[in-house]
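Single-structure report; data block below.
Complex shown without one protein chain; remaining protein chains in place.
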């Protein structure tokens, strides 16, 4: 999964299947321009080498997911992306590109609560995801304050 | 004025540059961090900051591997913030293939057994699911198993389940110790079954069901090597063992899964899981997919234990198909999965028709994503339900005009897929209309269309030759500038082989109108080289026929000669075209009397004798010699082209390989070869080409082989509803089995053969032949290829009902990578009883 800005800059990336560094560089270089060059009304499913890529645009950010053709349901992937954006929206309060740049740790945390292993969906409840991320945030800050106080 | 400001800016830049250089030089951020990470004395806080910056650089795509060890150190920390960051870093910087994972094993063991903080456990599970290698999978499997049997926290359970699925996929042998009770136990405890846990459960099920296949394949491959009887029994024993110990208990939960799915689908509103009024589409789709895997395996194993639920499953699918709201995108997602399930299991006809209708409804909507998946699925479904898909031709045609090129491409593929003898007239006309609307950006679509139209006319024998010729003239007119040289020769062959000379004359005279008449020729732009090539060739070849035309004011010796001269000067650079012109000029000179024209033509030839291109020069020198011969001699040398054969795939010429050794042509071959095409580019293009559905013919060989006349049945009657009247009666078509085909399946009623046409460079084409050993009807075949490959499958030809010893065939094209393997499922009726057969076949080659 790749998040890219309108300028084609990558803002978040997570590889759910092992790739060599060379392949990763190639994909990160080729994919964003290809997605950006799609006209707005075109369909959000693109064929890329022997893969399929599903993407969705939210404001100035493009969310791009590679999926396994035949096995994965393209429409469901679109819903998953949407769910992810909604969840981040609630967490950050109207999420914007800047939030993701500076809080990528949180963006990853939410993603990890939602998708696991090779990208299979783990939790469909937004509320559940958010409550666990918040609990972990709390644990962190308690630890931190504790550390300073002692 | 403006310049002066810019100049003062640059002055400022220069001065601050020296300042910056004096102060300190800014180094690359990653280099700084690298140095800092090596420093053991830095406080934890700073280390954390550095790792964070490093991850930021990772996102930007910089090299960050040097942070790997440090991230594992962070994971080992007791501080939760450190651990959380460490796991994040480990997941990003490490991957499954790295040795460093062994360093992680101990920490994971500890964290998975952490009883005081569930988030430590959950972080460890998340990382494990993401990173497990097969060694790691074996090492931590007991920890995950322990969690599954002891933890009662849905949050940890769902993650442990996901991990379990991953571990099994990583190492199939773990199934030896796996106990299905872990799953059934959780499912039976309602308080544990949150949606998250259910997602985990189906993930494990999917993993088990899928690994069974790979497990078996692995064993079969083993057996291939040794091939001993002992092994065979072992295989079947272990299969049996797997079945009773693992599968049977899981099969018993199928009804339970049905009811969960039905409940979800019927549920009205549940705020946490609602997406546009649909309850948890994610879980619904995952459940459907899992169930479909169950039944696929059931089919494969012919297990009545599984298949007993098939009727019930059909009911569930019908319920989903009718009750899900098709106006919501999430509803469409579920409907889409439902149709995929129907077709992957090849369920009963009414369900299949229901599935096709759902997809057709998608086509009529406005959402392009929906249209795309619908087209994509329909393409695969055509062999199963050709009639049902054809019924929605109108929507498919509409998609041909969609603004999105991807949609157009799919619609085009589908259009060709549904083309058959009954609708060829209608569809070809539709395609011509499509070509009319194409623009420069559609080049690949245009080529695709032309290439496939050529093969279509090759496969289906057309009685109305005039119509066929008109179609190609129309194609050349519309998109001639895009047509590649190999397709041009295909078109020439079609013109040359047309038997009905009146039809040929009429069409050619009409074509000349556009070449010769000043007003009409405006419609043919200069770049339309294809049109010109064909016109030139026809002038050379059919002078007699053309001069017979009534319209002497348009077509006469003068106008034809002028056309050649005009082409020769206007396309001074195009060697292929010049070659054609030379030949045509020579041929024309043998048929006309006008001295002025003859002189013009001679000049045309003579001018090329000084051409810098050696080929052209040689040829024109030779031609010039012939040119001076008396007319009678010329006529004898320059006979009209014989009819040449393109070996038809349904004819007895499959011996011809796609690539043939080049013949060393005898001397006069230069001439004859030149009549057709002799440009090097064309030749090599032919050789490199991945033959579409017809093995590429080497024109040369065919020319000199003497034309073996085709055995195609000429007993045709025109019977087309729209009065175009083009088609042969299919009943009289027969298919011969190529001698080189391999038998891949045999049963009481049917033999199946495969004939590999080509394989390599990521594409393979092959044909399957179904030979009936007794009368069978309603044959349907359904093929699958490995995940890395994509299959395009044609229709059964010539029909799907066979008498004893009859043969029908099907064309397959596979693209992608990996070994060439096929799984084929055939269903048909014998004496009114439905029969299903399934088999796998592994070819020697790889893509």
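A and B are the chain letters, set down in written order, and residue numbers restart from 1 in every chain.
Please note the rule applied: contacts are C-beta pairs under 8 Å (C-beta built on N, C-alpha and C of every residue); 3 or more make two chains touch, one makes a residue touch a chain.
Keep in mind that, in the parts below, contacts and distances are computed from a predicted model.
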item: Hidden chain of the complex, named as in its UniProt record, picked from "Ribosomal RNA-processing protein 43", "Thioredoxin domain-containing protein 17", "Increased recombination centers protein 6" or "Protein XRP2"; value: "Increased recombination centers protein 6"
item: Omitted chain - touching chains that are shown; value: A, B
item: Contact partner of the left-out chain, one of B:10, B:625 or B:742; value: B:10
item: Residue, one of B:85, B:169 or B:565, that touches the chain absent here; value: B:85
item: Footprint left on subunit B by the chain that the document does not show; value: 1-3, 5-6, 8-10, 12-14, 17, 20-21, 25-28, 31-32, 35, 45, 48-49, 52, 81, 84-85
item: Hidden partner chain, residues of subunit A it touches; value: 5-9, 33, 36-37, 39-40, 57-60, 91-92, 96-99, 101-106, 134, 137-138, 140-142, 144-146, 148-150
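The rule we apply is simple: only the chains that are shown with their structure count from here on.
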item: Computed distance of Cα centres, subunit B from subunit A, in Å; value: 28
item: Touching residues on subunit B, where the partner in the complex is subunit A; value: 52, 55-56, 58-61, 79-81, 84-85, 88, 91-92, 95-97, 117, 119, 122, 125-126, 129-130, 155, 158-159, 162-163, 165-166, 194-196, 199-200, 203, 272-273, 275, 280-283, 285-286, 289, 329-330, 332-333, 336-337, 340, 368-373, 403-407, 787-790, 816-817
item: List of subunit A residues in touch with subunit B within their complex; value: 9-16, 18-19, 25, 28, 39, 41-47, 50, 68-71, 73-76, 78-80, 83, 104-105, 108-109, 112, 116-118, 120-128, 132, 135-136, 139-140, 143-144, 147
